[in-house]
Each structure stands twice: as C-alpha cells, then as structure tokens.
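The next block holds one structure in the form of structure tokens; read it before the comments.
The other protein chains are all here in position, but one chain of the complex has been omitted.
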Amino acid sequence: MKVRVVMLVAAAALVFTACSGSSASSAPKDMLAKIKEAKVIRVGTDPAYPPQSELKPDGTFEGFDIDVANEIAKRLGVTAKFETPDFSVVEAGKWADRFDISVGSVTITEQRLANLDFTEPYYFTPAQMTATQASGITTLDGLAGKTTCVGAATTYFQWIEGTLKLGDGSALTPVPAGMKSTTQKTDQECALSAQSGRKDFEGWLSSSTTVAAGIAGGAPMVPVGAPVFYEPLAVATDKSGPPHAELQAELDKIIKAMHADGTLSTFSKKWFDGQDLTTKQ
Amino acid sequence: MSAMPVAHVDPFARPGLLTPDGAEPIVRLTAIEKFFGSNHVLRGCNLEVYPKETICLIGRSGSGKSTLLRCTNFLEEPTVGVVEVGGMRLEADPLRSRSRDHREQIRQIRMSAQMVFQEFNLFPHMTVIGNLIEAPIRVRGLKKDEAVAIAEKHLERVGLSEKRDAYPARLSGGQKQRVAIARALTMEPKVLLFDEPTSALDPTLVGEVVTVMEELAHTGSTMIVVTHEMAFAREAADRVYFIEEGQFIEAGPPEKVLDDPQDPRTQSFLSRLQNRI
Partner (left out) sequence: MTANATLAAPDVEPPILERIRASQRAARSSFRLKFIITWALILGALGAAIVATGNANPEFSITWAPYILAGAGLTILISVVSIFLATCLAIIGALGRLSSNGFINGAASLYVSLVRGTPLLVQIYFVFFALPQMGIVLDPIPAGIVALSFNYGAYMTEIFRAGIQAVPRGQREAAEALGMPERQVMRRIVLPQAVRIVVPAIGNDFVSMIKDSSLVSVVGLQEMLWRASTVGRSNSQLIQALLIAALVYWALTIFFSFFQAKLEQRLAQGDVRI
C-alpha cells in the first residue's frame, strides 16, 4: 500500500516537471509570426466605457477603441477577436498569453511600464474633475480637504495619492491640499453613487469622455476647473508574455501611419463629438 | 467439514441431539479474552459447538455474552485467543488486525458464520429480495438467478414470500427480523449467530421470530443464540451457558441449568429474570 502511494507521488512529480520543462524548451517564436499564422489577433477590451468601447444588443462591440483595434488588425492582415478581461487583470500584466494586445485606452505610467510594453500613444484624454451639484463647489481649490471618488487602479486614483508618473513625463496639476480618495470598482459606479443620492464624496475624477457620458446619463455633477492632466493612451502588450519585439515594432509603425494619414483623427472626430484628441495638448 | 485438533477445551461440550455420529465440533473458541481499554470484559472463555447443535448464551447485560458472540465473527477482535469455524482457524492478533491477510481470513470466517442482529440492520435502500441476494452475488460470486432461487426458498421458509419486493420500511419489526434471518440463511453458512434477536421487538411480535428460530433449530441448523427468551432455550437448545463477568459459570442442558441451577450466581440471575415477568 505504501509502495503504491510513493510510486504515485513520484509519477506525479515527473509529469509536473515534464510539463513545466516543455514550455521553457519550446522554440521561441515572435508573437507577430504567431498572430499572422493564426490570422487572428486577440484584443482585450472593456465594453462598459462608451464611446471607447460599448456593447451592441447583438453582443458585438463598437466604439473608438474598437475601430482602432479593427484597423490595426486590418493593417496586420488579420482579424481582431475581442476578449473581455477585467481592467485590473490587464493593468497587472502577466496575462499568461490569454490575449495578445490591449486596445483599451490604457494610460502609460511609469509603474505600468514595469509590467506592460506600450506603443506610442494613439490619443490623449484630459482628466476632468467634477463636483456634485449638492456640494455647490465650482472651483478645483474648493475640493481641498474633500473626498473624491475614482475608479480602482486608475490613473485618477494615483493622481490623488500622489503616485502618478505619466510615461511621457507630462506635467500634473497639483492636488488640492488634503484631498482624500474613495474608490469604486469602476469609474461609472462613482456616477451611479452620486445619482442615487449617496453623499460619500464631493468630487468625481475621470477622463473627460467618461465624465461627459456620465453627466449625459443623469449624474448630478458639474465639471470644475481645467483638466488636471492629459493622459497618453496607448496599445499595451504583456512584458512577461511570449517574445514580442517584432510585434511591438510593427504596432508602432502602424500607429505612426494611422496618425500620419489621418485615420486616427477621423475616428476621434467620429466618436468624441467632433474633437480631435489624437495630438498632445 | 475438515479435521480439527481433537484436544477439547470446553468441559461442558458434548454432541447435540441431531449431531451426526463421530462428528467433531464445528466451532471452537479457545481462551478468548477481550479488553475494552482497561475493562476486562472476557476473561478466558472456551466454547465448542457441534454440528446441528443449538447453544444459548445467557447472562445479565455487561456480562460479555454479546462480546463473545461478536468475537466469533471478529466484529470484535479478541485481545487473546483462537477462533475456529468450519475448519478455518484464526488467532486473535490485535497488533496486526489491519493487515490484508488477517482481514481476508476474517472475511472467510464471516462467510461461514452469519449473524442476525438485535437491530435487524436491513439495508433500507434495497428491497427485501435485494437485501437477500446482495452478498451471495457480490461476496460468494453466485449468478443472479441462482441467488434469487436460494433467496426465495429461504424467504418462504420464514413465511414472507409475499413481501419479496417490499422495502424494509414497510415491514413490521417481526417481519424485518425474519427477513434478516432469511438474509443470513441465503449465504448458506455453517453456523448462525443470533445477538439478542428479539430484544428490540414489541412483545406481540416476538412469537413469530421465535417460531422461525425453533424451526431452524429442529431442522438441524447449527446456532449460537444470545437471548433472554428462556422459553426458546427450553424448547430448542441442546445446551445453555450462563456467563457472568466474562467467564462461563455454569453450562448444560436447559432443564438442568434453568430449572436446577447449581451455582448461586446462576440462581440469583434466573430468579431476578423470572421476577421481572
């Protein structure tokens, strides 16, 4: 009986090491080649952020990020297949080759550079502070010592905490003295919280497009002050994923081209109320 | 039946009424001792049972009679002693009771010494016939038709043929116990062990079970019965053994032990038993 158990354990250990061994010893192929072979590029997106990414009743996606992703795929000669991991999963890297790139309006920050490789930015959004109508605040300084709601793991949270370091080193407006943060799982839940009459916070900080959508949807907030920073948003790949130097180079080339021939500007004006956000302000 | 050593250990044993001439004992318990923790429950019991005999064990609760019976089919592992059933001999080995060999030998003995329990212990999720054929098919390896034929024969013998497809929950206590007896019989054992078979029964149901047991005894089944039913002992037993504090005090034919007990302890037990009725 004991002999059988020991043999079983030994067999299991062998299988284990064989499995882990094989992944290390397989010949490394660049992701670009794999994608072209499969004729499909897997794109991560979060379809809860109109106008960047949104669901249609038939289950397909539409939006600025969707158009950009589809265009990138077209220029690579493949089709785009959209996956929907949680944003926290994208942000942390180590995607375990579950998907190839993220076209999800991810801001380049120094912290994220540790886990993700970014292309050059494909557009820039202002981060817009708002205040609840109930609080009566109309200026940025009016939020000193007050609480602001932000989405978890967003750059807006990092800005309030003082840990935000934008990847292109652009300047940040100083945080009003003593401002505290409170987080919800996503940006829109802050708007929902205010809309339902909760009084947990006085301010809400998110991208200008998200803020506009929230207010249009009925959130009782008003924009206050000029944008507190401009975020460079780029396509991301997993630093710890399979070799992707060639893919990265190709993506950069495509995005440069899309800037140059005006494709990105066209998309931007289509989705962002005629605004062209593709150049740095 | 095979040859067993002739050295007799039980001074009270002698061939029963129905025992064939020249037959040797079919069950022999030698120097059985059992400790539960530091409680010395069995203090050296010797018992021999001849083929086709019926033996009754009587005594008060805690005297060790059930323990001795359960040692016979190793539902309790004796601390010391030897159990022989139908030619199979197994020494008590509490230190190696979990070894595969030992367990296999126990299984062989159990197949020859079937037990009927005080609480019936029928399998509730099987029908009556299902209860009966389960072990013959899976333990003895019989084919289903063979097993069913034997089972139906014994079911008829205990008078419950019409309950063949019923579930145990629908039976009365007396019927359940008769099914339990049929279940033991269907394994065609060499000896039947009864552990207070009527103690859990409503008094009006005792009779039907006792009738079956008497029929078994009179037709030559080898039986060891732990019981309080003195009427049965008188009617069917070849010998009665009185046990107290883990030892046999007195034994002999029922008319001797029950009506003319020699030992004061036997007398005291019997008088108390009679006074209760």
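Residue numbering begins at 1 within each chain, and the chains themselves are lettered A and B in the order written.
By our rule, a residue touches a chain if its C-beta (ideal position, glycine included) is under 8 Å from a C-beta of that chain, and two chains touch if they have at least 3 such contacts.
Bear in mind that the values here come from a model prediction, so they are computed numbers and not experimental data.
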Subunit A residues touching the omitted chain (full complex): 1-2, 5, 16, 19-23, 44, 46-50, 54-55, 57-59, 83-86, 88-89, 94-99, 186, 188-189, 191-192, 195-196, 213-214, 216-219
If the hidden chain were put back, which residues of subunit B would touch it? 73, 75, 98, 103, 107-108, 110-111, 114-115, 117, 119, 121-126, 134-135, 138-140, 167-170, 172, 183, 187
